[in-house]
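All protein chains of the complex are present and in place, except for one that has been dropped.
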Amino acid sequence: MLMTSQASAAASVNKGDTAWMLVATAFVVMMTYPGLALFYGGLVRSKNVLSVLMQVTTCFCMIAILWVLFGYSLAFTNGTGAMAPYIGSFSKAFLSGVDVNSQAATFSKETYLPEYVYIIFQMTFACITPALIIGAFAERMKFSAVILFLFIWFCFSYLPMAHMVWWWAGPDAYTLSAANIANVKAAVGDSAAADFLAKLTAAGTDKDQIASVLSSYSDAVNAANGWLFNKGALDFAGGSVVHINAGVAGLVCALMLGKRVGLNKEPMAPHNLVTTLIGTGLLFVGWFGFNAGSALEASGGAAVAFLNTILGTAAAALAWSFGEAVTRKHASLLGAASGAVAGLVAITPACGFVGPMGAIVVGAAAGFICLMAVVLLKPMFGYDDALDVFGVHGIGGMVGSLLTGIFVSTKLGGQGIVNYLAVDTTTSLADYTTSGQLWIQAQDVLTAIILSGVVSFIACLICKYTVGLRVDEQSEREGLDISSHGERAFN
Amino acid sequence: MLMTSQASAAASVNKGDTAWMLVATAFVVMMTYPGLALFYGGLVRSKNVLSVLMQVTTCFCMIAILWVLFGYSLAFTNGTGAMAPYIGSFSKAFLSGVDVNSQAATFSKETYLPEYVYIIFQMTFACITPALIIGAFAERMKFSAVILFLFIWFCFSYLPMAHMVWWWAGPDAYTLSAANIANVKAAVGDSAAADFLAKLTAAGTDKDQIASVLSSYSDAVNAANGWLFNKGALDFAGGSVVHINAGVAGLVCALMLGKRVGLNKEPMAPHNLVTTLIGTGLLFVGWFGFNAGSALEASGGAAVAFLNTILGTAAAALAWSFGEAVTRKHASLLGAASGAVAGLVAITPACGFVGPMGAIVVGAAAGFICLMAVVLLKPMFGYDDALDVFGVHGIGGMVGSLLTGIFVSTKLGGQGIVNYLAVDTTTSLADYTTSGQLWIQAQDVLTAIILSGVVSFIACLICKYTVGLRVDEQSEREGLDISSHGERAFN
Amino acid sequence: MLMTSQASAAASVNKGDTAWMLVATAFVVMMTYPGLALFYGGLVRSKNVLSVLMQVTTCFCMIAILWVLFGYSLAFTNGTGAMAPYIGSFSKAFLSGVDVNSQAATFSKETYLPEYVYIIFQMTFACITPALIIGAFAERMKFSAVILFLFIWFCFSYLPMAHMVWWWAGPDAYTLSAANIANVKAAVGDSAAADFLAKLTAAGTDKDQIASVLSSYSDAVNAANGWLFNKGALDFAGGSVVHINAGVAGLVCALMLGKRVGLNKEPMAPHNLVTTLIGTGLLFVGWFGFNAGSALEASGGAAVAFLNTILGTAAAALAWSFGEAVTRKHASLLGAASGAVAGLVAITPACGFVGPMGAIVVGAAAGFICLMAVVLLKPMFGYDDALDVFGVHGIGGMVGSLLTGIFVSTKLGGQGIVNYLAVDTTTSLADYTTSGQLWIQAQDVLTAIILSGVVSFIACLICKYTVGLRVDEQSEREGLDISSHGERAFN
Amino acid sequence: MKYIIAIIKPFKLEEVRDALGALGVQGITVTEVRGHGRQRGHTEFYRGAEYAVSFVPKVKIEIAVEASQAAKVVEAISAAAKTGQIGDGKVFVLPLDEAYRVRTGEQGVAAL
Amino acid sequence: MKYIIAIIKPFKLEEVRDALGALGVQGITVTEVRGHGRQRGHTEFYRGAEYAVSFVPKVKIEIAVEASQAAKVVEAISAAAKTGQIGDGKVFVLPLDEAYRVRTGEQGVAAL
Partner (left out) sequence: MKYIIAIIKPFKLEEVRDALGALGVQGITVTEVRGHGRQRGHTEFYRGAEYAVSFVPKVKIEIAVEASQAAKVVEAISAAAKTGQIGDGKVFVLPLDEAYRVRTGEQGVAAL
C-alpha cells in the first residue's frame, strides 16, 4: 500500500471502511490471542500447555513492539536500490512521520484508510505468522531459543516475504497528473516527479508520446514494488506470506530439534480437545477479519471474501471428516477441526479471487490433501512436527496458492484478475491463462519455501550454538510448564 | 428482502451499514461456533462432550454449503404460483446471478446492502437454528441420524418458515414509477410492470384512479411476499423462525428417541459449567449481531435492538436467579446462564419493536416462565429433552413472540408498527390493536409449532427406518465420544 | 457528552461511527462477560469458580438494569445547583425522552451518535467497573453482601466519578449562535439561551464585548460540566473512573473482610490457568472496544488509541515477564497475563493522548511497578486482595493516569491537549506544562482514591450490620460453589 | 476385621452404595481408577496417531468391616454390581489389623 | 511391616505430612478419594434435576512402615488430622508382607 502523509485532495477516508478495518484488526488479534494459543494449547499434554500459551503470548508481544520499531517500515515502504523489490527501508522506523491524519492507500482509487489503521491491521498479520510455527517445536524447545528463533525468522523471512508479495505503490500512484502531484512524488521521488510531469506536458496531445511517457512512468513506479507483486502473484490474505512461510519454518524446526522423548511409545493424546475447539472457533471467527479485512474496504468484495472463507472452511471440515469416516470408521472432532483450519489456510490466498463454488472446491481439496499429509507424510519421513504446522499450514497454503491461480478465472466463477500495474486499475488483465498464472503462483510458493527454509535452518543453528535448542530430558519429562515456567496449569 | 442485481439509480450502499453487517455476521458465527457448541458441550457428561461439539460443527458446515446450493434461493426469492407465499424458487440456486455488485434491500427506502452481505448474514441464521436442536437429543442419537434429521428439517421446516415470515419485496418495490422500473420489474415481472406503469400514466391526475392503480399494484407486489409477513406477524430476529421452530423440533426428537440410559438413576450433572459459561458469554456477545444486525443498518434502530437485548437478558437472568433463590434457597450460575439464554430467546422477536422498559418485562417474564417450564413440564410429561431446547427455546420463543404483540405498542413505550405493505413505509399502522396483533402473533407461533412438529416427526421416522435413531446401550454407556468418534476429550 | 433530542440541523450521524460504536459496545460486553469472569474464575480454587462467575453475572445484569433506571441519567445529564459538577439529575431516568432519533455529542463538532449507542457504550463501562472489585473479596464474601455492596458502590462511587470526569456539554454547545439554538438551550436552559443571544446581538461588532459575552457564555456552559473535566483531567477511557475507583474499593473490601481461611498454610494456586488465559485474551480483544471506542468515532484517533493499547499491553507483559525471569528465574504465563492486564489498565487513561513510543514506556512502567506492588505490597501490609485488584487495577490505574500527564506532551510524541472548554475546540491548549498537568492528574487520582475509599468503607459496614459480610468457616472450606450456589463446576 | 476392596463399573456405584446402606454399612471410600482385564478397551485416533487404549474406567470401593460381616458385604456388592457382562469387576478381601476413628480416637470395630 | 491407610480431610494434608516428617517418615502416597460416612454430603441442583451428593471429598494417605513404628505413625496422623468435627476420617493398619525399592532392589525394612 502506498502511504502518503499528504494525501491528494481527492483522497478520502470513509468511516465505514475505518470501522470495518478496526474490527477486522481486533478479530485478527483474537485469532492469535486467545484463538491460536488455545488451539495449540489443547493439543499438547497437560504438562506443557502453559509453555505453549506463554510462547504465543511472548511472540505476540515481541513482534508487536518490533513492528513499530522497524518491521512496518521494512515491509511497507519503498526500499532503495537493487534491494527495493525485496525489502523496504527504515524511513518509517519508530513510525516516524505517521500521525492521526496520515493515510494509506487501498486497492481502490482515491480510497484511503488512516495509516494507523493499516499499521495495526498488518501488525496483527506479523504477530500471528511466527506464532504459527510454535506448534511444530512444541513440548521440547528451550524458551530462550524460541524467542531468539522467532526474532531472527521474523526479520529475515517474514518481512522480506511481506514486502515482496504485498508492497506496491497503490492505485493512485499510477495517475500521472499535476493534481495528483503528492502521490507521484511519493512514488518516484520529487525530482523524477517533476521530470515526468514536464515530459507529459511536452508530449502535448501526441498519443504515442503520451503512451510512452505513461509507460516509462509506470515502470518507474513499479521499480519499487515487491518482486512477486510485480509478477502478478495472487495472495489475497497470506497463503505464501503467512502459511507456507510458517509451515516450512515448522518443518525445518521439527527436523533440527528431533523427536519428543517417548514419541510413539507413550500416549501423547491432546490433553483437552474442548480447549482446542474453543481455539478453532475463535480462529474461525477471527479469520473473517484476516480474510475479509484484506479487502481493506467494507464492500461487496469483502463480503465475497467472507463468504468464501465460510465455504472453504465448511467444505474442508466435511472433506476431512469424510476421509476419516472412510479410512478409520469414525469422523472425529479433532479431524473436523483440523479440516476447518486446513480449509481456512487454503482459502486465505484465494478468498478474494475465487467464486463461491470455487471456494468449495478449494476447501474440499485442502481437507483431503492435508489429511493425507498429516497421516502419511509424517510417518513416512519420520519428523516430529508436533501439531502439524507443516501438514496443515505448509501444505494447505500450497494447495490454496496454486488453486487460486486456477479458480480466479471468471470462467470458473472467479473474480478475474485486475491489472494493478496499469494506469486504469479497473480493467482486468487481458492475458490471463491458467497455466501462466499457475507458474506465477508456483514461483510465489517456491520463493516462500526456499526463503523460509534457509532462514529457519540458519536460525536454528544460531540458537543451537548460543542458547541451545532443547531442554534436557528430565525437564521435558517433567513438562515445560514447571521446568521452564515454574507453574502448573491445573491445581 | 428484495434482491436486485440492477438496483435503481437512487439505491445506495452505505459502507457503515456494510461494516456493521459484516461484523454482525461474524458475531452470529461466533454464537454457533464456538458459542453454542460450548454452551451445550459443558452441559453433557464428559464422555459425550465431543459428540456434541462434532454435531454442531458438522451441522454448521453442512448447512453453510446447502445455503449457497439452494437454501438461500428457496428462502429469499419469489416463489411461483400458489406456493409463492410459502416457499421461494430455485432461481438463485448456486447463487447464480449474484456478484459483488448485487444489492439487497433493507427496511429503509433506497438503502441497500451488497447482496453477498445479506447472503452471509442470513446464512448464519440458517446454520444456528438446526444446531439448537442438538441439545434435545444429546448423548444418545446416532451421528448419521443427526445429519439426516437436520438435513430434512432444514429443507422442510427452516426454509419455508424463513420464507413465510421474512420474505418480502422490500420497500422500494412499492414505489410505482418509471424511474424505479428495475425494482418494479423485479417485484412483479417485466410485462406486469409495463402494464401497471401504463395504467398509472392513463390515470393522469385522477386521484381515485391513481389510488386504485397503486392499490392493485401493491396487491401484486404482496402476492409473492411470505404468508406471515403479509399478515403483519412481528418477528424481528427469529422468535418463530428460529427458536420456536427449533424448540418444537427438539421436543419431538426427545419424545421419539426416548430417555437416556440411567436417567434419574445415575447422576447426569453437567461435566463443566465453566465451559457452559464461556458458551453463554459468547452467545450473549454474538446475539448482538443476531438481534441488532437484524436491523440491517448501523442506526439508532440497531442500537435500540442492542439495548433491548442487554436488558431482556439481564432481567431474565435475574428473574431465574430470583426464582431459584426462592424455591431452592440457592441462586445457581447454571440458573443465571439459563435465564440469560431464555431472555435472549424471548427478546429476539421483540428487540426491534419494544422499548427498554418493555424489554425488561419481556425478559423477566421469560426468566420465570422458562424456569417453570424446565422444572415442571419435563417431569410432568416425562420426556428427556436433555439440554432443555424446548423449555428454553420453544417456550422462550413463544413468550417473546406473544409479548412482542403487546409491548410493540407505543403506549407501552414500544416502537409501533410500520406498515411495510403500503407505498409510504414510514407511516405506522393505524389500526393496531393489542388483541388483533396478539392473534397475528399467535398464528405465527402456531404455524411454527405445527410445521416443525410435523416435519420433525416425519424426519425422525425416516431416520428410524433407514439409519436408525439411537446408538446401542453399550455405546451410550461408553459415551458417544469414543463409540461414535473414536476419541476422548480429556487425556 | 451532551444529549440533545432536537439536534441542530448541522448535526450529522455517520453510519461508520455508529457501526464502530455498536461493535465497540459488544466488545466491552465481551470483556466482562465472559472475559473478566474467566480471568478471575481461573484464578480461584475450583470449589469457588462458579461463585466468581455468578457474582460477575449478577453484577452485570443488575447494573445494566440500574443503568437505564437512573444510572445513565445521574452520570450523563446536567445536575442542578451546587451539586451539578458532582452528579447529574434524574431527568433521563427510565431513559425518558430518548428515542431512536435522539443524538449524543462526540468530541468533534457537528458529529453525533444515536443516543442509544452512547447509552449502551457507557452502560458497558458501568457494568464492568463494579465487577472488577469482585476479585478482591473472592472466595469468602456472602452472595447477598456482594450484591448489596456493589449496588451501594455503583450509586455513590461510580456514578459521581463518571459525572465528574466525563460529563460535559459537548463541543457544539460552545457555539453561541441563533442557528445553534437547540444546543445552546440544552446547555444553559431556555431563558438563559435567549438572554445570551440577545447580548450577543447587542454586542454588534464590538470585539471586546463579543469576547466578554462569549466568555461569560462559556462559563455558563461549563458550570454544569464535571468538576474534574473542567480542571482538564485527562482520562481517555477510565483510568480513574474505572480502574483506580475499582482498585481502591477492592483494597478496602480486602481489609474489611480479612484473610481467607488457610491463607499461607494451604496451597491456593489458581485452579485453571488456561481459563485465565482465555479470559486474558478476551479482555485484550474487548479492551480495543473500551479504549478505541472511547474516541467515539471510527477515525485515525480511534486507530492510535487501538495501536497504543496493543503496545502498552505488549510492553507491560514483556516487562513483567522480564522482572520475573530476573527475580525468580522463570517467566510464568500467569506473570505475562498479569502484566498484560496491568498494561491494559495503565494505557486506558493514556491511549488517546500519548504516542506509540509513549505507550511503550507507559506499558513497561506499569509492568514493573504492578509486579512490585503484587509481590511486595501485599505481604508488607498483610491484606488478602485475593486476585490483586488493587495491585493491578489500582496501582496500574495510578501509573497510567500520572504518566498520561507527561506523555501527552507533543514533545514526547503525544497528541497534545485540546481545550474543550473554548469556543474553538480544535486548538490545543497553549499553557500545557508537565508539572501543571501532573498536578491535575494527581487531583483526579486522589479524588478517586478518597471517594471510593470512603464509599467502600461505609458500604462494607452497611453489609456487615445487615446481611453480614462473610460466609461461615465451614461454608468457606466447602467452597462457595456448593455452599452459596448449590452446584459444582466439574462433575 | 477385614478390608474389602472392590473394583466395579462406574455406573453401578449408586446401586452398590444403596445395597451396602441396606446392610447397615455406612463407611465407604471411593476412588476413580482405570482397569485392565478381560474387558477390552478401544482404539483412539488423533490426527496421524492411533492409540489402543487398554484401560477401562472403573471405580474402586474400599470398606473396612467386622470380619463376620465380610461375607455379607461381598455378597451385597457382587449382587448389586453384576450386569453379567465382561468387566463387572472383582472383590478382594484383605486382613485388617487395626482401625482408628480420628475424631474420637475410638479403636477396632467401634471405629468402623 | 505394616501398611497404613488413612482417610483424612483434604485441607489437613499438609499438617499430616509435616507431622509425619517430624517422625522421620518420608515416604507417603496420596490419592484423592471421595468418602461416605456419617458426614453428610450436600444437595446439588442443575436446572430441573436435584441430586443428593452423598460423597465428600477426602484424601487417602498410604504409608508402609516398620511394624514397631506403626503406633506412633497412627498417633501422629490422628493428632494432625483431628478437627473434632464429624468426617475427620479413619486410620487403618494392614499387615505388610514384603516391600521392595525399585531403584536399588533393596528389600524389607530397608526399602521403606
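Which chain is which? They are A, B, C, D and E, in the order written, and residues in each are numbered from 1.
Convention: a residue touches a chain if its C-beta (ideal position, glycine included) is under 8 Å from a C-beta of that chain, and two chains touch if they have at least 3 such contacts.
As the structure is a computational prediction, the values presented were derived from the model and not from experiment.
Asks: Can you list the shown chains that the omitted chain is in contact with?
Replies: A, C, D, E
Asks: Among C:Val345, C:Val374 or C:Val445, single out the residue that touches the unshown chain.
Replies: With C:Val345, C:Val374 or C:Val445 as choices, the missing chain is touched by C:Val374.
Asks: Touching residues of chain C against the unshown chain: what are they?
Replies: 267-270, 324, 328, 330, 332, 334-335, 338, 374-375, 378-379, 388, 391
Asks: May I ask you to list the residues on chain A that touch the chain which is not drawn?
Replies: The list for chain A reads 262, 265-267, 477-478, 482-483, 486-488.
Asks: Where does chain D touch the missing chain, residue by residue?
Replies: So the residues of chain D touching the unseen chain are 2, 5-8, 31-38, 54-55, 58, 60, 70, 74, 77-78, 81-95.
Going forward, only the chains that are shown with their structure count from here on.
Asks: Among the remaining chains, which ones contact both chain D and chain E?
Replies: Of all the chains present, those in contact with both chain D and chain E are B.
Asks: Among all residues of chain C, which ones touch two or more of the remaining chains?
Replies: 14-17, 19-20, 23, 267, 272, 278, 282, 486-488 - these are the residues of chain C that touch more than one other chain.
Asks: Would you give the residues of chain E that are in contact with at least 2 other chains, written as numbers and ranges?
Replies: 44-46
Asks: Could you list each pair of chains that touch, in label order?
Replies: The complete list of chain pairs in contact reads A-B, A-C, A-D, B-C, B-D, B-E, C-E, D-E.
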